[in-house]
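A single protein chain has been omitted from the complex, and every remaining protein chain is retained in its original position.
What follows is chain A.
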Amino acid sequence: MSTPILDIEALTVTADDGRRLLDRITLAVGPGERVGMIGESGSGKSMTALAVMGLLPPGMTATGSILLGGTQVVAAAERDLVSLRGRVASVVFQEPLTALDPLMRLGHQLAIPLRRHQNLRGSALTEAVLRGLREVQISDPDRIARAYPHEVSGGQRQRVAIAMALACAPELLIADEPTTALDVTVQSEVLALLDTLVSDRGMALLFISHDLAVVSAVTERVLVLRSGVVVEAAPLTDILRTPDDPYTAELVASARALDAVLDSVARPTAPGQPAQTTPEEDSP
């Protein structure tokens, strides 16, 4: 493997009150590699994503090392981070309704990163916006570009959010529960879309989810996070076959149990669809 795009070494995040939200996380994502990060609510998955972008909430301190595209993120100056964000890595969030500015037309929101990173103006910019929307399989880009976030469906919002994340052609895409807030049918479409986009562009992917089925659909290697500690890190097939940690075993077993139920009840209608195992309650 060549130099990793993301190389996290013993990352520890501590809150004001001394609680350790992440405890010595180590993780590397190589170019074009797809890594899943799985864990329950509050296990520190989203915190990891924010730490990577240098966007920890006030009062949280990170120690250890995060090399993003070869640049140290921990304790870096805001000015240096701004140039990394979007260009080296960008994020798709769980809830596109809150991740999009409610008062700005979607086309305008997509235009902002396009203009900055590709230095486009005028009609070339409009063209790029529409192209970006088509790329995420939005069938009527003209209408969507003029719409406000509350005027389009959840699936379309998430597609726009993905288009925004891709606008700067990042080497690493961090997807933080990108399908959790969506209907199950839309969920599989968005997953398929992410899958295609990531392979077409040869991007690396860090996919964060509480849902083993969803993670297994798009990634090759999985980290299991519990209470801020990585309890297991292995290729997906190993985790599914021989989970080492009791917590992982539990996750796999419950996913299998649900799969079995679904298979026995609804085999003719939806085989091989990612099953939803837990209620949608994960907070970002």
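The rule we apply is simple: a residue touches a chain if its C-beta (ideal position, glycine included) is under 8 Å from a C-beta of that chain, and two chains touch if they have at least 3 such contacts; residues count from 1.
Everything below uses one rule, namely that contacts and distances are computed from a predicted model.
**Q** UniProt protein name for the omitted subunit, picking from "Metapyrocatechase", "Sarcosine oxidase subunit delta family protein", "Peptide/nickel transport system permease protein" or "ATP synthase subunit c"?
**A** "Peptide/nickel transport system permease protein"
**Q** Tell me which residue among A:4, A:36 or A:113 touches the hidden chain in the full complex.
**A** Going through A:4, A:36 or A:113 one by one, A:113 is the residue touching the chain not shown.
**Q** Based on the whole complex, identify which of A:31, A:64 or A:154 touches the chain you can't see.
**A** A:154
**Q** Kindly state which of the options A:67, A:125, A:168 or A:258 is in contact with the chain not pictured.
**A** Selected residue, touching the omitted chain: A:168.
**Q** May I ask which residue of A:38, A:53 or A:251 touches the chain that does not appear here?
**A** Among A:38, A:53 or A:251, only A:53 touches the chain that is not shown.
**Q** In the complete complex, the non-displayed chain touches which residues of chain A?
**A** Contact residues on chain A toward the absent chain are 50, 53, 55, 58, 78, 82-87, 89-91, 93, 95, 97-104, 112-113, 116-117, 148, 150-151, 153-154, 161, 164-165, 167-168, 181, 284.
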